[in-house]
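Of the protein chains in this complex, all but one are displayed in their positions.
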Amino acid sequence: MRIEGRGRIDRTREVKFLFDGVVRAGHPGDTLASALMASGQMLMGRSFKYHRPRGVLTAGSEEPNALVITGHGGRAEPNRRATMVEIHDGLEARSQNRWPSLDFDILSLNDRFAPFLGAGFYYKTFMGPGKTWEKLFEPLIRGAAGLGALSGAPNAETYEKAWAFCDVLVIGGGPAGLMAALSAARAGADVILCEEDRDFGGRLLAEDEQVGGQPGADWAAALAAELAGMDNVRLMPRTTVTGAYDQGTYGALERSGQHLAEPGDLPRECFWRIVAKRAVLCAGALERHIAFRDNDRPGVMMAGALRAYLNRWGTVPGRQVAVFGNNDDAHRTARDMAAAGLEVVALVDSRHEAENLAGDVPFYPGWQVTRAHGGSALEAISLRAPDGGERRLAVQALGVSGGWNPTLHLTCHQGAKPLWDDRIAAFVPPEGAVPGLTSAGAARGSFSTAACLREGAEVGAEAAGALGYATTPAALPEAEDAPYRLRRLWAVEGKGRAWLDFQNDVTVKDVKQAAQENFRSVEHMKRYTTQGMATDQGKTSSVAALAILADVTGRAIPETGTTTFRPPYTPVAIAAMGAGGEGPGFAPRRLTTSHAASAARRAPMIEAGLWYRPSYFPQKGERDWQVACDREVRMVRNSVGICDVSTLGKIELQGPDVGRFLDFVYTNTFSTLKPGRVRYGLMLREDGFVMDDGTTARLDDNRWVMTTTTAAAGQVMRHLDWVHQALMPQLDLRFASVTEQWAQFAVAGPKSRELLDGLLDAPLGDFPFMACGPVSIGGIDARLFRISFSGEEAYEIAVPARYGASLFHELVKRAEALGGGPYGMEALNVLRIEKGHITHAEIHGRTTAFDCGFERMVSAQKDCIGKTMAARPGLTGPEREQMVGLRPVDGLGRLTAGAFLFNEGDPADRIHAQGYTTSACHSPTLGLPLALGFLRNGRARHGERVRMVDHLRGVETLCEVTDPVAYDPEGGRLRD
Amino acid sequence: MIELAPASPCGDLLPLQVGDMILAELDLGSLTLVAPFAGQVEATSDALHDAHGVGFPDPGVAIRVWDTLCLWSGRAQALLAGPEPDAALASLAALTDQSDGWAVVRLSGAGATDALARLVPIDLRPGAFPPGSAARTLLGHMTVTILRDPADVAETAFTILAFRSMATTLVHELETAMRRVAARAEAG
């Protein structure tokens, strides 16, 4: 129900929304929880395990009960706290974990079986043979228990991530945070002020109190407006700082578009990485419950929350109200309720010595509330007098306060444990545990408004001062400075179930039982009872639970300790953390200059590293890729083919010491390479295994260009930088990537020379195999290399990338005129398998130069990376698996890559494996399947037979072992 | 003789305008990586100065004199943008032509800093990254060079160099960020 004249909502406008399919109305400024309460809906959820009816307990992000799903389909989001959902026109919210409806929930039967369902119930009961747990019990339990469910549809919402930088990050925009921001900002520091709520003010929004002679909320709004006007301040409302990470990096979740009816391009949430030189934690405090029988009935709320609903939103659960507390702060609720004209039935304070601070209300010092009555709404409470006498009072709302816990979670995100402060019976932040982070106000255990203002101003100035800004403390407005007095009370003695953790249905009895069963460590108790898990992470229950554990086990609270606080402070959707990584944002796409032309020919693309390369170029009437691939292979063997090889890494090296440098990174010698010549080289890792291969050309005396494989280009660059900077800094050379500068195309096949002679501005003349040199095409300076991956006479021609598309078009046109055309990765792969050329399928990180048959490429005349370790025992010799060619004995059987090799007659199991295949293809040139692989002592076994078994694909083929080079072993075709 | 037609890295993807922000392709002219050989930084700087009026920039610095821009672009190297490099430089520094290697775009408008804050993990606010600043960093998953051209003092504008092959991704990432920033401006 609404209370006239109370609250800070805009009553002139009405907002319509849906709850469980029924149209409801609220006002701008309402949360879903306040609007539902105003419309008389106190039942907002069903509990996790027992499906007990639950209402809203708090007014903030710590809410354990009032969890809802908003939106539907791909826009649905489960487990949203109704206390944090701002209503807007068209909002759709549904209650969770109930069937068929919130009011009538079949599984509330669970509650009747509660005696059997206590802590450890699952572990003790659902033990069965074999897989009964995962096949039977777990699915049943998961169906019955739980919070909201995902829709199953792909998330249709957008999210984003962003960076922010500041001198001073202020976490929390209550009185302490506002003053901290003001002090730091006036000193000149760059300030970011993050506030979880829509509005700044913190508790001032929930209290009826004066600050600086005006209502606290007005004072806060005025100060926030002043801060907003300062150039060096950035206000971030609706932003929860969720984690404190190393070197001053903070994670923060901003609910950027979720509160709007029509967010447009505005993402639902933004996950911020805030880098701050200093930070001030002013996150306030969270009120805690007192456990008593059935204290979870809808209508039983935190005393501070009850007050917040009245003062901020002008709503209460009902006209008759009681308050139960163990501290002075609870009295404010009774006072405010009475002032609002509500009937305060009782102010119950468990302290005998307590004085009534609430004015003219029935006061029960030394009494305790022993039970809440009612079902889906609170109807009455039972009180017990100090002498044991009982009394029953009819109420619709009960505010409970067991004291306040400083919101110190962030200070413990780097592994520190909080410190126990007996004075306030609560944990306080371990100062200095997060470098650069200081706390102030209620987050540090100073609860009065005056103390919050003072500490905020001090700590804000201190933070700016530490960064070298001259500071003068901001003048403090006058404010409430009442002492905080309490006597600890965690649970009221008595029968029945007294609830601690509402979200996980954990009772006092469960915690005691855990201790009895020797789960005495707080971490064990948590896992055994599930106390402190799920979305609220025990914010309202953990201290009480461990206090009870401490009592039962006869230890003090500090000795018992807390569980570990880890990020995030409140739930963060994976979608927000991964924002930007979906769809094309997953990785950059690298497109060649011929991409559009290849796409126009409907070439399917294959990813090679980040590059997109054409698999094959389908022609009309071709049944499948194999037909196209075979045609392209024959085209290269018989006429001429064009292939974009720009994706290979290209690194230009210059300087007097390039030769010496290359001698050290390659196994073979490059210092002897003459200008105008190209050499194939092999690079090892320092452990002796092959890292990469490729050709390096010496363009002139001083300039060399190295090629790497497409996938290893980044790794090779990193390696070259390492070798130069760490191992050979005395060498005078410089190198830079030119992969992007040059578009490079292979022109391969017996008609390649004919094509080039028609294309180049001057006839090529004598240009032998492994030559390189400058050429001119249409007046453009280009580079020509006579190298061959296909085994045919072949050239690679490189032009500045701006001409790539144009040259590709020209090359393909001319190739087609000669009976050739473009070829893709499939054909390229077949051509190289036929020639026994290696790729990263063979140099996969576990093969040596010896294994690949390149041991003679490791120069004996010089040291090189990997040379010493490549000579280790076990890396050479007949026991090694050595590269071989394989073909089916019958010329027909299927060959696959990744299959294992066995001797004829041996069982096909792991210990009998003789090797494996790495590449396989159908060779249209030879008319049979071919494979490359590694076979134990393989080079000595040419002509032998081995069984190839592919267990995964169910293929078995008897193979003949051959030399890896199946086509033109003498190499005449590429040289002549 | 055949005629080869040049194509720009971003082609018809640009220009585009979102809210108050404009993303356009830039032609900086000839781009030459200048990496002084051992002990030749000062001599290179002098030669650069004599021939092109700009010195060799310190880390994080971009220098412009008329049509010549010289920006720091990594360990012991700078990118000379505009003219072809003077021949006198060749004996002092490794010169590598990268004129075709970069997609160069200019993002301008009041929201430009906020748009880049969605993609770039360094502080690009005017106080931290004033005109004349250059940085090697990330934009999304891409390695980029970002600079505030010393000539861009009148408005907020960033020049961004990314791998030519990644031009499509560069434009997509920037456009998405620009839309998000514009939506915020609209929402108020």
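Points worth noting:
In order of appearance the chains are A and B, and numbering begins at 1 in each one.
The criterion applied here is as follows: a contact is a pair of C-beta atoms (placed from the backbone, for glycine too) under 8 Å apart; a residue touches a chain by one contact, two chains touch by 3 or more.
Note that in this section contacts and distances are computed from a predicted model.
Remark: of the listed names "Gluconate 2-dehydrogenase subunit 3 family protein", "ABC transporter permease", "NADH-quinone oxidoreductase subunit H" or "Heterotetrameric sarcosine oxidase delta subunit", the one matching the undisplayed chain in UniProt is "Heterotetrameric sarcosine oxidase delta subunit".
Here one chain is not drawn; of A:V23, A:A600 or A:A726, the residue touching it is A:A726.
Between the chain not shown and the residues B:C10, B:L48, B:I63 or B:A135, the one that touches is B:A135.
Touching the missing chain, out of A:S101, A:T249 or A:Q619, is residue A:T249. Mapped onto chain B, contacts with the missing chain fall at residues 59-60, 74-75, 121-122, 135-138, 143.
The missing chain lies against chain A, touching residues 245-249, 273, 275, 414, 435, 686-687, 714, 718, 721-722, 725-727, 729-730, 863, 867-869, 872.
Everything below uses one rule, namely that only the chains that are shown with their structure count from here on.
Taking the mean of the C-alpha atoms as each chain's centre, chain A and chain B sit 31 Å apart.
Within the complex formed with chain B, the residues of chain A that make contact are 160-165, 190, 256-257, 260, 263-267, 273, 275, 580, 584-585, 587-593, 610-611, 652, 654-656, 732-742, 759, 761, 777-780, 799-807, 810. Of all the residues in chain B, the ones that touch chain A in their complex are 1-9, 33, 35-38, 76-77, 93-102, 117-123, 125, 127-128, 140-142, 163-169, 172-173, 176-177, 179-180, 182-184, 186-187.
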